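The complex appears here without one of its protein chains, the remainder shown in place.
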Amino acid sequence: MSLDLEMEEIVKVFFEESFEGLDAMESGLLTLDAQADRETINTIFRAAHSIKGGAGTFGFLEISQFTHSVETLLDEMRNGMRAVTPDAVQVLLQSVDVIREMTQSAQAKQPIVTVGADALSGELARILAQKSGAAAAPAAGAAETAADATTVAAPAQLPAAPATSAAPVKSGPVVPIIVAPGSIEGWRITFTPEPTLFQTCNDPLRIFHELTSLGQLEVTAHVGALPPLDAFDATLCYLSWTLVLRGAVEHARIIEVFDWVEAVSKIVYEPLYVEAAGAAVSKPGAALPAAVPPRKSAAPEAAAGAAVPATAAKAAGDAGSIRVATEKVDALINLVGELVITQSMLGRFAEKYEPADLEALRRGLIQLSRNTRELQESVMQIRMLPIGFSFNRFPRLVHDLSRKLGKKVELKLTGENTELDKTVLEKIGDPLVHLVRNALDHGMEMPETRLAAGKSETGTLELNAFHEGGSIIIEVKDDGAGLNKARILAKARERGLVQEDETLTDEQIYNLIFVAGFSTADKVSDVSGRGVGMDVVRRNINDLGGHVQIFSTEGLGSTIRIRLPLTLAILEGQVLRVGKEIYVASLVSIIETVQPTREHLSSIAGRSELFKHRDSYLPIIRLHDLFDIEPDSRDIAKGLLVVVEADGRRASILVDELLAQQQVVIKSLETNFKQVPGLAGATIHGDGTVALILDVPGLITNFLERQSGRVELAA
Amino acid sequence: MSAVEGQMGVNASAAGAGLSAADSIKEQYLSFILGSEEYGVDIQKVQEIKGWDTVTRVPYSPPYVLGVINLRGSIVPVIDLRIRFGLEQIPHDATTVIIVVHVPGERGERIVGMVVDAVSDVYDIAAENIRPPPDALGSVDKVFVRGLACQDKKMLILLDVDGLVIASVNSATKAAA
Partner (left out) sequence: MAATILAVDDSASMRQMVSFTLKHAGYTVVEAVDGVEALEYARSNSVNLVLTDVNMPRMDGITLVRELRQLVDYKFVPMLVLTTEAGQDKKMEGKQAGATGWLVKPFNPEKLLATIAKVL
């Protein structure tokens, strides 16, 4: 691979791991609120540290610089030098957002905007300035930050004007001696390493070798410290040297050469001044250059050109690709293998077939059916992703929102590993966000209110996910104030949605909040409550082939229960017949099918026909009328009624016959044709012909609306 | 020399005429029969020609949309051109032909089938031989007609497939009572 391409690939890796690191920082920071754990702080620190290092290495200086301040704060926290305060955590969380934005810009090859970073840098500096821990001398601190700001690539020596700096802190670096250019002809260096020098693999020869590249070197070894042979330890260094380096070399350069051994050696540097009559030993003058001109790091040339395509792809968020666990792919390969075997076995019968083979043929076909089913399930699995991908935005959202609203809320997530189809996952995200915001804004009470009501100050919001039958159930549960039935009813009456004398079941009342524009919020907050949300939420869930139900108890809380199909492409269907036409209805929407008897049938004003099913009256939908089909009989008592339910409303559909229950593949009607009211798509029947799939929720809604001229609720 | 010149002159002009004829764009059309008329469609739009298939009725469709068929896993609507053009309906049987065409749509390509009596031939028709349709066209809506062409003493009604399909599929459906 070419240099540039390979570098590009590596930078891509950097972006990916940075985003992961930022996520880790965020979730770590969110737990710090509850409890400051040593290991967590360390993890957060390391993530920031890696991002800073990588950003610097790959040339993203703005990111590196900003992350440095973040890292500094985290470093103090992990060293116990600074307490973890909610304020600090909030600033750190915001910093994570900023770094994320900057990284996204870098990835999209767009200029990195530092407005946010600059503002937060101020905040971070403010926090860092507050009661800083034990004292590194302020001068050293300032000097260090100054050095950082210039991202020196070479091992940092002290910045300019060492003549003015305070004495180095602890085992600080050597102060370079500044000499006027041309005033020295070399250096005499006395180098006495500690005996343990070799144990760190530092080789004096290497050092001397390097010095020879700076000038002419004379080496004199001193063997005086050598012990007698019997006391001689070959791993220890008993030698010291006097080195005379001839050349007008800057002291700083020589110090660099001894950098690694400086702390474990005694080194004396003596400038050898040029002896010229009358030339005084020069002192540092104003015109002298600084000891070490800070070198801007030459960013790796590849990084400068690092071109990364604009598409940021994270598995759940990207519509175009899927990350699949290799086990799933392996399972798939195995199943295909089995299919091939079955196929070749059956293929033999095509060559030569005798009646005695019938049994074997039958068995082969059963096996084929099994192979196909397993293969299908396996392929569906590939599109399945854990709902955790959607849930993972909520800790941050709940944290920020509850702070904003001044409420105390604990978020509990269960079932993050529950898997569902990638497309369903993507589309359920926004509705869930709306429901959570709603719960926090309207459901959850203020801490004082809760206490006054004898509840705990901190409310609990639960997000649960689990499989049930062929569906995935997602619950948004809060222990807040619950839905106020009286208020909802009043509002509905106000809007003419409900007649004055109508009585509604609790469920029907709760379902009112799904009507467009409905909101009992006294004032519209910018969080939710504009009333545009709930109807869209329900529609989105319906479009996915799911249902949503509300359960609530005033004073105790509410639960919103969403049922979604595990996959969009396959439907568990009930095949049914009306006249000569075959249709498929989703099993999820079917409660049961009954053979109606005449005494259960009635009609109102000769208009709506009703069926008494258990304790309620269900409207009867004559599918043959709607679709203009010639049925076996128009007499309801001679047909079958399929009791269906969608969005809390029930109805019954008149059909002639129930056929098989089977899984069907959903095919689009819209691709080549168009959307047809009452239909959700089409499928290919076993005999190759097309069977249409009914849109039960749509049928119920449209039928009822048409019957009464307004939205009607099944009595 | 003058004879040669003269001859060359003649040849030159003939060559000139031949040059423009060779340059003219020729399009290929698949022609089919409907009743007593012969129609042509741009061959590039034709995906395949198939025999009659079981059609599943789709509710709320205009009478000329017979329904949908399964074309190797895709759901394809079928338009009966006889009904569309107001001709007398005839029963569909083993000799009935469906011409499957593809036209551009919002979501990419749209595949649609058209029921015709029989398929005729493929003709090369030069662009300048296509005349605009007369105002009084009769059964066929002028909107779908690109023009008329004269080929081998026959008149070919050249259809605008895109227009025809769009108009047919998007037409208002009759709502149920």
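Letters A and B mark the chains in the order given here, with residues in each chain numbered from 1 onward.
By definition in this document, contacts are C-beta pairs under 8 Å (C-beta built on N, C-alpha and C of every residue); 3 or more make two chains touch, one makes a residue touch a chain.
Being a predicted model, the structure only gives us computed values, none of them experimental.
Partners of the chain left out, restricted to shown chains and counted across the full complex, are A. Interface note: of A:Glu6, A:Asp330 or A:Glu377, the residue touching the hidden chain in the full complex is A:Glu6. Of the candidate positions A:Arg38, A:Lys109, A:Arg126 or A:Arg206, contact with the hidden chain is made by A:Arg206. When you scan A:Asp97, A:Asp259 or A:Asp430 for touch with the missing chain, the hit is A:Asp259.
What subunit A contributes to its contact with the hidden chain is residues 3, 6-7, 9-11, 13-14, 17, 43, 45-46, 49-50, 52-54, 56-58, 64, 72, 144, 147-148, 151-156, 170-173, 198-203, 206, 210, 235, 259-260, 263-264, 297-300.
What we mean here is this: only the chains that are shown with their structure count from here on.
Mean C-alpha positions place subunit A and subunit B at a centre distance of 53 Å. In the complex of the two chains, the subunit A residues touching subunit B come out as 581-582, 625-629, 667-674, 676-679, 682, 684, 688-692.
Contacts from subunit B toward subunit A in the complex involve residues 54, 56-61, 67-70, 73-77, 105, 107-108, 110-112, 169-170, 173, 176-177.
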